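Only one protein chain is missing from this complex, and each of the others stays in its spot.
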Amino acid sequence: MAAAAHDAGHQTSLGVDNRKLLMWIFLASECLFFGTLISTYLIFKGQSLVGPFPGDILDIPLTSTSTFVLLMSSVTMVLAVYGAQHGRLGLMRGMLVGTILLGTTFLGFQVYEFRHFGHVGLNLGTNQFGATFFLMTGFHGVHVGVGVLYLTSLLLGSMRRSGLGKERALWVDTAGLYWHFVDVVWIVIFTIVYLIPE
Amino acid sequence: MSHEASAGHGHEEHPPTTIRQYVLIGIILAVITAVELVVSYYPPGSLEIPLLLGLSAVKFGIVAALFMHLKFEHKIMTRMFLIGIVLAASLMIAVFALFTHDDTDNRVLPDREAITAGAGGH
Amino acid sequence: MGRSGAGRVIAIVVSLVITAATVGLLYIAFVDSANTPQTTFQAMSENGQKAQDVYTLIFILAGIVFAGVMALTLIFSLVYRERAGGKALQLHGNSKLEVLWTFIPVLIVVVMAVPTFQVIAETTGAAPEESLTVHAVGHQWWFEFDYPELGVVTASDLHLPVDRPVRVILQSKDVIHSFWVPQLSGKVDMVPGHDNQLWFTPNTPGEYLGQCAEFCGLSHANMRFRVFVHTEADFDAWVQGQLAEAATPAEGLAAEGAQQFTLSGCIGCHTVKGNALAMGVVGPNLTHFASRTRLAGGMAENNEAELRRWLSNPPAMKPGSIMPNLNLSPEAIDKLVAYLQTLQ
Partner (left out) sequence: MATAVGTLSHTEDRSRIWEWMTTVDHKKIAALYGVTGFIFFLIGGIEATLVRTQLAVPNGNVIDADLFNQLFTTHALTMIFLAIMPMGASFFNYLIPLQIGARDVAFPRLNALGYWTYLTGAVMLTSSFFLGGAPNGGWFAYAPLTSLEYAAGKNLDFYTVSLLILGVSSLMGSLNFAVTIINMRAPGMTMMRLPVYMWMTLVVSFLLILSLPIITVALVQLYFDRNFGTNFFTPDTGGDPILWQHIFWLFGHPEVYVLILPSMGIVSEVLPVMSRKPLFGYSAIVFAGAAIGVLGFAVWSHHMFTTGLGTVPQIVFSASTMAIGIPTGIKIFNWLGTMYGGNIRFTTATYFSVAFIFLFTIGGISGVMHASPAVDGQHQDSYFVVAHIHYVLFGGAIMGIFSGIFYWFPKMTGRFLNETSGKWTFWLLFVGMNLTFFPMHFLGLAGMPRRIYTYDEGLGWETWNLVATIGVYVIVVGVSVFIVNFFRTMRQPQTAGDNPWDAATLEWATSSPPPEHNFDVVPEVHDRDPLWYNRDHGIAPAAKPEHLHIHLPPPSYMPLIVAMGVALLGIGGLSHVAVAVLGMAVVVYGIWGWALEPTE
């Protein structure tokens, strides 16, 4: 957003705002983080020696709905950014609430799935599938949780008298980048864990 | 849709996509997910994995280009993200190849046959 | 532009002399370190020799580059040292030169790469059919050697026939170790959960030192072994000796030693073929303990004094040793020493 960098003090070389550039480079770093987690999962895919195997306990319909929920949260997020950019604060707040709710629902599905796996005897130490699955989806879940906190603080910030200030569009847009990235990572994880068989 | 967000020229510059277009993109993504599910339930033989990976790559591209406005941002953003994506993808392929390479596969999994034979696993 | 005439020549000559002297001294030092007992520079096996040829070629290339860069650094430092009123050449670069000194490293690398790839292809492939198979198993802090085809199990001393390829299957019972006999071949790690393989054909009878080369804990430094390469006849004689079962001594101190061997619980960790009670597999197989030249994982000479020191307090001699201090009385140690020395 070139606008944010117009005051003389922050004249930038490329005309982009530092905070957005920081988010994009951070997302590049996160690609490597989730890339390593996914590689470990792929290396151990089908190598579990004991205990419940993925084929037996993965519930595709349930996770497909939670994937759909996260996908829709991306749509509400982009509409919230649209609202912030075009000054339609009602739309922005509404969509922020929507994204937060969808995000929490997704987390709810995940907590349920983790507990269900616990009941059928799959936990961290059971086998290779348990270890890699819980670590990968767990870290993704943590990122979704942090995203929900991030969006909630934006929502609360927009409730204040001064709202999110003149850089509102930038704050919401940067939060949107983070949220979309977390959704995109889930798209990859969903395909590799649930859709591709052993 | 092709105008370039040039360096700070006054009023705020944002992508021209409208709300209806965003919702439409959302629907397309949902449809692709549905197609993926169908492919997963009725796997077309060896085509399954490339198809599934291809579809998720398409979704990845759509979200990155249109929802994350990469298409309208300064090209430095795309370059930064591409560095991460390309490096992560190539390292994943390299490490995966190293672990499943035939003549290095001297990994001896302890009493694997006995257990998996019993549990009817992979 | 720097010293001229006589000054420049002196600087260049001085630099070249210093460089030549340094390279000469280093060459002498390298040759001297090449005839140490555990040197990496005397290949006593075909594969070792192939690797050694590449090693020598690369060493020569390294020497040339070293001498070149040292001489240039010295010459430029002396010739272009600051002089009052001196003017510096405002050069920005020279693309022809850049191409040249990109080409030179590429050339050096190609000269190194081609023989390297050949040696890799030849030495890391599958071992020839007729090779003798040995299982080298790494334990925390001693080497176990099994000959599945011959039915022999030993530790710390590896005996091999000369001029016959040997396929060493490398395994580990605990952490990562590394099988390294510098004179016979480059090292290969013993990774638990993997069956790595190494093969070579020893071509000169003799005794070669080996050492674990991957950090494996407290007594990594004390995890050593030796390889004895025999002529065909000697090797067969050794195998026959190893196949014979240990006869339990009838009377005298050795007989009491045999009982002490049971009393002190040695049978729990050690196997002695011929002694029905001793079936333990935690420690090394002691059936032919006395025939071995070293004890405690190749750490010490196998003589009475060292054996006593070892039996009196193993962890003191070998930090972290899994063999505990059994607080044996001197009499018990005398008996055990007598018994162990009968296990030829």
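For this structure, a couple of remarks:
Chains here go by letter, A, B and C, matching the order in which they are written, and residues are numbered from 1 within each.
The rule is simple: a contact is a pair of C-beta atoms (placed from the backbone, for glycine too) under 8 Å apart; a residue touches a chain by one contact, two chains touch by 3 or more.
Quick caveat, the model's predicted, so the values are computed rather than measured.
Interchain touches from the omitted chain, evaluated on the whole complex, reach A, B, C. Residues 9, 11-14, 16, 18, 21-22, 25-26, 28-30, 32-33, 36-37, 40, 43-44, 47-49, 124-125, 127-128, 130-132, 135, 149, 153, 157 are the ones on chain A that touch the missing chain.
Considering the complete assembly, chain C touches the hidden chain via residues 1-2, 26, 29-30, 32-41, 50-51, 54-55, 58-59, 62, 65-66, 69-70, 72-73, 76-77, 80-83, 86-94, 97-98, 101-102, 104-106, 108-109, 112-113, 115-117, 119-121, 123-125, 140, 170, 174-176, 178, 180, 182, 185-189, 191-194, 196-197, 209, 211-221, 319-320. Within chain B, the residues in touch with the undisplayed chain are 76, 83-84, 87, 91, 95, 98-99, 101-104, 106-107, 109-110.
Note that only the chains that are shown with their structure count from here on.
One simple way to say how far apart two chains are is to compare their mean CA positions; for chain B and chain C this gives 47 Å. Averaged C-alpha coordinates put the centre of chain A at 51 Å from the centre of chain C.
Residues of chain A found to touch two or more other chains are absent. Residue positions 109-110 of chain B each touch two or more of the other chains. Interface residues of chain C facing chain B in the complex, by the touch rule stated above, are 193-197.
By the touch criterion stated above, chain A contacts chain B in their complex at residues 1-3, 5-6, 14-16, 20-21, 24-25, 27-32, 34-36, 38-39, 42-43, 46-50, 53, 55, 60, 64, 67-68, 71-72, 74-75, 77-79, 82, 85-86, 169, 173, 176-177, 180-181, 183-184, 187-188, 190-191, 194-198.
Interface residues of chain B, counted against chain C in their complex, comprise 106-110.
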